[in-house]
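Heads up, one of the protein chains got dropped from this complex, but the rest are sitting where they should.
And now, chain A:
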Amino acid sequence: MVEWTDFERATIQDIFGKMDYEVVGPAALSRCLVVYPWTQRYFGGFGNLYNAAAIASNPMVAAHGKVVLRGLDRAVRNMDDIKGTYAELSVLHSEKLHVDPDNFKLLADCLTIVVAAQLGKDFTGDVQAAFQKFLAVVVSSLGRQYH
């Protein structure tokens, strides 16, 4: 089981509590599609992903960004059993969506950058460590059911 310090718990609840999922989700996903363009392979039906501007204004990307963040919220609410909470989602990503689990880390890094940009100097090294630890557990749990 993952051990969380009081600081880590508080940091995660604080960041996500203040976060606007409707803004951060689309920002993180569209950044991922620009910075790591091979991730576009999973979004063949999303229409125009031709350049950064198209991706940023693509309504399907925005909608999906929100779906992803709402999924992440489940981990925020169940920090003591992220693995169990995500068992079904892991099967979904493996069996139905066929997503290479290496991609989870790429999206996690983009989310880190988006949050860093929003929090500025409040995104201290300790906050970053807590945030990245949380995302690492999420990424690991999402990859858990792959076989």
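What we mean here is this: a residue touches a chain if its C-beta (ideal position, glycine included) is under 8 Å from a C-beta of that chain, and two chains touch if they have at least 3 such contacts; residues count from 1.
Here is the rule we use: contacts and distances are computed from a predicted model.
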Would you mind picking the UniProt name of the chain not drawn here, from "Carboxypeptidase E", "F-box protein At5g06550", "Hemoglobin subunit alpha-like protein" or "Vacuolar protein sorting-associated protein 29"? "Hemoglobin subunit alpha-like protein"
Options A:A52, A:M79 or A:V137, residue touching the unrepresented chain: A:A52
Contact with the hidden chain, among A:Q40, A:Q118 or A:S140, goes to A:Q118
In the whole complex, what residues of chain A lie against the chain that is missing from view? 30-31, 34-35, 52, 55-56, 109, 112-114, 116-121, 123, 125-126, 128-129, 132
